[in-house]
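Note that this complex is displayed minus one protein chain, with the remaining chains in position.
Let's look at subunit A:
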Amino acid sequence: MTLAPETTDLKVELQLNGDWFAVCELARLLPGRGVAALLPDGRQAALFRDRAGNLYAVDNRDPFGGAAVLSRGLTGSVQGRPFVASPLLKQRFDLETGQCLDDESVRIATYEVRAA
């Protein structure tokens, strides 16, 4: 007998221009870590899953350093708000709003994301 875990069918999807764009299987997202996705228009998104199973997606580019690396940062939460810290110079970004928590004037794009 083979038992397939329930999640194998679930795909992580991003909303792009009103359509849902499938990125990968949900199982590829390790809680607390991210992955990067290449979007049809050449942009990159960083996708994360937190401990409670919530999904987040933001632009992958670190606006301070310029490299596309946010998916490789460490995640966490401050006062209940999820964030990712850039692996370059450690600035943190709110995963829900894209707001940089260490520099008010900086915000990165966010995407609607779901598992379906």
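Here is the rule we go by: a residue touches a chain if its C-beta (ideal position, glycine included) is under 8 Å from a C-beta of that chain, and two chains touch if they have at least 3 such contacts; residues count from 1.
Keep this in mind: contacts and distances are computed from a predicted model.
Asks: Looking at UniProt, which of "Beta sliding clamp", "tRNA N6-adenosine threonylcarbamoyltransferase", "assimilatory sulfite reductase (ferredoxin)" or "DNA polymerase III, delta prime subunit" names the chain we cannot see?
Replies: "assimilatory sulfite reductase (ferredoxin)"
Asks: Using the touch rule from the top, list residues of subunit A that touch the missing partner.
Replies: 22-24, 28, 30-33, 35-38, 42, 44, 47, 50-51, 59, 61, 63-69, 72-80, 82, 85, 87-88, 90, 92, 98, 103-109
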